[in-house]
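Structure first, commentary second.
Removed from the display is one protein chain of the complex; every other protein chain stays in position.
Naming follows writing order (A, B and C), and every chain is counted from residue 1.
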Amino acid sequence: MPIDKTVNNFAEAVSDISDGSVVMIGGFGGAGGMPHLLMLALRDQGSRNLTIVGNTAGIAAPTGFGWPEGVEPIDHAVLIENGQVTKVIASFPVSGSVSRPNAFETGFRAGEIELEVVPQGTLAERMRAAGAGIAAFYTPTAAGTMLAEGKESRMFGGREYVLEEALHADFALIRARTADTLGNLIYKGTSRTFNPPMAAAARVTIAEVDEIVEPGGIDPERVDTPGIYIQRIVVRPPVLEGGLELP
Amino acid sequence: MPIDKTVNNFAEAVSDISDGSVVMIGGFGGAGGMPHLLMLALRDQGSRNLTIVGNTAGIAAPTGFGWPEGVEPIDHAVLIENGQVTKVIASFPVSGSVSRPNAFETGFRAGEIELEVVPQGTLAERMRAAGAGIAAFYTPTAAGTMLAEGKESRMFGGREYVLEEALHADFALIRARTADTLGNLIYKGTSRTFNPPMAAAARVTIAEVDEIVEPGGIDPERVDTPGIYIQRIVVRPPVLEGGLELP
Amino acid sequence: MRSLSAVKATSIKGERAEGDNRTRRDNMTDPAPRLGREVIAMRVAREFRDGEVVNLGIGIPTLCSDFVPPGVQLMYHSESGLLNCGPLADEGHGDVDLINAGGQFLSPIPGMAYFDSAEAFAMIRGGHVDVTALGALQVSETGDLANWFLPARGVGNVGGAMDLAVGAKRVIVAMEHNGRDKTPKIVSECSFPLTGQGCVGLIVTDIAVIEVLPEGGGLRLIEHAPGWDAASIQSHTGAKLAVSPDLAEITLA
Partner (left out) sequence: MRSLSAVKATSIKGERAEGDNRTRRDNMTDPAPRLGREVIAMRVAREFRDGEVVNLGIGIPTLCSDFVPPGVQLMYHSESGLLNCGPLADEGHGDVDLINAGGQFLSPIPGMAYFDSAEAFAMIRGGHVDVTALGALQVSETGDLANWFLPARGVGNVGGAMDLAVGAKRVIVAMEHNGRDKTPKIVSECSFPLTGQGCVGLIVTDIAVIEVLPEGGGLRLIEHAPGWDAASIQSHTGAKLAVSPDLAEITLA
């Protein structure tokens, strides 16, 4: 049968994310590159005790980070406020402003959510390692800091490196501009960020896209994430129920 | 001043490759993706005691690997036959046919050239590590084989992994389709292969290209090797002296 | 899909099999002709499931793409940096920028993706390739694979073989059952340097199909070529074969 990774709707796309899953959520932290509708579908699906992995733990809601004026941001808070998240792995977990805490910080202070802070480059590299079958690697990042505490370190060429392990996930929820039915993806501008390394690091990767085209509809030279890394694709409607238009 | 990494000609491009340099040579082994004119310029420049690093050590000359019928292949043999190479690091060093040895195999049997064989994926990953500031990584490839002898190994998740170190170079000679003057590159088809990881792994990367365009002449979404990795670009004429047309 | 009977005439009695016979130092009798390379490839192709990502090695494995059953769409992966591709290009129409890992020219199809060598092997090592078919010099009873280094030559090409051996979810070996001098290539322990340890799952040869049981469970003969039985296959094999209760003639459809 012709391969077609399209699923019918967002509810179906996330239906098998079970309690206790490790779920990566793509994007950098702003509106671009975030899988808004997959996050909302996962909220409605209701699985609990999730570990969510991403650059941020949802900083747009309190700060507007990377969102246009006048649009209410949708971010990781939809899952956190719904009590589904017990652990966060992120490089930029909290709002830049102490006076405007995000949902994660509130949950963290209440002792409800565990946190692992990972330097942004190490976070991306640990995902890439998972996707590339590398068990662990030595990075100079964080050597001699509290984020290297408890980790092995070793000298190479007179410099200290920290041993970091691959970071795998059960599911990755990512966002792309266009997919073909084989799952080849292209992104737009700076909305690429964590989506490609997450796509490779997860057992099941689900891509929320603006459009799905037939094979041949994407220039093979231009593919950012080859379809080998993608299990499901789902297209977002240009206008949501109630007339909401997402950026 | 506007940044322009173009150099005038191939002789100038390779003029500072000194004796004893480690030189990566791009491509997979066939005609596509190989920096033919940079190799010829390095031959004419004459530096000696070179370590050359690539997927092959020149297998096209005796076998026609990846070359069209009726065209005399140009490969690593131009340097080897000129007595410039004392060490080879490659995954596919010799011809597939015992009866048609390449120049490397002849030199190897004569005890003139040292060889380090590296699995193709490990070779690419060691280059990527060098470019990415990773000192070393654990890979399952080659565990329990003679290519892991003398290397540290370690269990992760019940599986054996081998510690492999980053592979740096002094120079990388690579081949791309198009460059802009800032050094942003695009490749064509399967001629990408080792060129991008080599570009990042070398101190000085020189790209042989079919055309050079102004900034804006390459779609920023389509850039395969960002200009940050490129120090020099040089354009190849469509027809060489004597009317030779290279593929 | 082509049936076994359709290819028998050309493949089983093909030129190559006769050529091999001429150079054999024969000390065991073949009870029947051996299968041709195309038939081995056909049998391997039966293992591919719809939607799988497949990497085909040089030699017999390359031929598999001609025999994929109807209704099965595969995503071909190549170390040369591409996902999805068409068949070999017509003679004289090769594009130097579209080759497979063997340096052969391919034809394009819709839905391809190009990438570099670091990414090509990230895919392999990261477990994203469902199945690979590889040639072999030797396979051991624990599934060790030796296919890159002939001690007699003293130098070898490892290429992507070690990465595929550890990275593909399933490794199928496609090879002649015996060397030119009838030396068994399936052995209790490999004497040639290894490509990978315990990585082979299935062996398809010109006389048999043999499963490698997990966790050192040994080898199990599951299919035989026409005219070959368990005893004759065992006599051409350098390791003990358990015989499946469901042992059957090789089927291609």
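We adopt the following convention: contacts are C-beta pairs under 8 Å (C-beta built on N, C-alpha and C of every residue); 3 or more make two chains touch, one makes a residue touch a chain.
Everything numeric in this text was worked out from a predicted model, so none of it was measured.
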Shown chains that the omitted chain touches within the full complex: A, B
Among A:S21, A:S47, A:T141 or A:Q231, which one is in touch with the chain left out? A:T141
Determine which one of B:G20, B:G46 or B:P220 touches the chain that has been left out. B:P220
Pick from B:A31, B:I59, B:V117 or B:I134: which residue touches the chain that isn't shown? B:I134
Extract the touching residues of chain A with respect to the undisplayed chain. 28-33, 55, 60, 63-69, 91-94, 96, 98, 105, 108-109, 115, 117-125, 127-128, 139-147, 187-197, 224, 247
On chain B, the omitted chain is touched by residues 1-3, 128, 130-134, 180-182, 184, 200, 214-217, 220-221, 223, 226-229
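One rule holds for everything that comes next: only the chains that are shown with their structure count from here on.
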Count the C-beta contact pairs for A-C and for B-C, then tell me which is higher. B-C
Centroid spacing, where centroids are CA-atom means, of chain A and chain B in whole angstrom: 35
Between chain A and chain C, what is the gap in Å from one C-alpha centre to the other? 39
Where in chain C do residues touch two or more of the other chains? 82, 114-115, 121-122, 124-125, 166-167
Where chain B touches two or more other chains at once, by residue number: 125, 139-140, 187-189, 224
